[in-house]
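Let me give you the structure first, and then I'll get to my questions.
Moving on, here comes subunit A:
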Amino acid sequence: MNPVNYLYLAALLFTIGAAGVLVRRNAIVLFMCVELMLNASNLALVTFSRLHGTLDGQVIAFFTMVVAAAEVVVGLAIIVSIFRTRHSASVDDSNLMKL
Partner candidate 1 sequence: MNSLIPLLVAAPLAGAALLLLGGRALDRFGHWLATALAALSFGFGLALFSDMLGREAEHRAVTKHLFSWVPVNGFQADVAFRLDQLSMTFVLLITGVGTLIHLYSVGYMAHDERRRRFFAYLNLFLAAMLLLVIADNYLLLYVGWEGVGLASYLLIGFWQHKPSAATAAKKAFVVNRVGDMGLSIAIMLMFAEFGSFAFTPVFDGAHEASEGKLTAIGLMLLLAACGKSAQVPLQSWLGDAMEGPTPVSALIHAATMVTAGVYLITRSSAIFNLAPDARTAVVVVGAVTLLFGAVVGCAKDDIKKALAGSTMSQIGYMVLAAGLGPIGYAFAIMHLVTHGFFKAGLFLGAGSVMHGMNDEVNMRHYGGLWRHMKVTFVTFGLGYLAIIGFPGLSGFFSKDRIIEAAFAKGGTEGWILGLCALVGAAVTAFYMTRVMVLTFFGEKRWQPDESGELPHPHESPRTMTIPMVLLSFGSVFAGGLFAFHDSFLTWLEPVTGHSEGDSPLSSWTVTGLTTACMLAGVGLAYLMYWRSPVPVVPPVGSPLTRAARRDLLQDDINHAVLVRPGSALTATLVWFDSRGLDGFVNGLAATIGGLSGRLRRIQNGFVRSYALSMFGGTLVLVASTLLMRSV
Partner candidate 2 sequence: MSALLTATCVVPAAGAVLTAALPAGSTEARRRTTKAVALGVSAVALVLAAVVAARFDPHGARYQLTESYSWIRSFGITFSLGVDGIGAVLALLTAVLVPVVILASWHDADPVAPGPDGAGGADGSEAGTIEGKRRTQGFFALILAVEAMVIVSFYATDVFLFYVFFEAMLIPMYFLIGGFGDRAGGPESARQRSYAAVKFLLYNLLGGLVMLAAVIGLYVLAQDQGVATFDLRTLTDAVADGRLQLSGTADKALFLGFFFAFAVKAPLWPLHTWLPNAMGEATAGTAVLITAVVDKVGTFAMLRFCLGLFPDASRTFAPAILVLSLVGIVYGALLAIGQKDIKRLVAYASISHFGFIIMGIFALTSQGQSGATLYMVNHGISTAAWMLVAGFLISRRGSRLIADYGGVQKVAPVLAGTFLIGGLATLSLPGLAPFVSEFLVLVGTFTRYPAVGIVATFGIVLAALYALLLYQRTMTGPVKEGVRAMPDLKARELAVVAPLVALTVLLGVYPRPLTDLVNPSVDATLSQVHRTDPAPVHPVAASSGGERK
């Protein structure tokens, strides 16, 4: 089997994640989708590092994870505070961002 399949897998996961972001309305699920996309990219990175035979890919994946963690922390905090005021976790309920 050609390791390229890992990349195909990553692409598939990434797409699914993206679709999820577009479709789901629950903010939390939205975040999960984002995480999925990040993971997919991580997988790609790892595969690349194997491809090139260097560890840089892995390092970058590592950083990605860190950033993802930070992002999740803040994002969830935001979700919670929004939920407190609006009593809803649906992203469609906060649609004041328009002219």
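Here is the rule we use: contacts are C-beta pairs under 8 Å (C-beta built on N, C-alpha and C of every residue); 3 or more make two chains touch, one makes a residue touch a chain; residues count from 1.
In picking the candidates, the idea was that all candidates are chains of the complex that A comes from, given by their letters.
Keep in mind that what you see is a predicted model, and the values were worked out from it rather than measured.
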| item | value |
| --- | --- |
| Which of 1 or 2 touches subunit A - same complex, any copy | 1 |
| Subunit A - residues contacting candidate 1, complex | 18, 21-23, 25, 91-92, 94-99 |
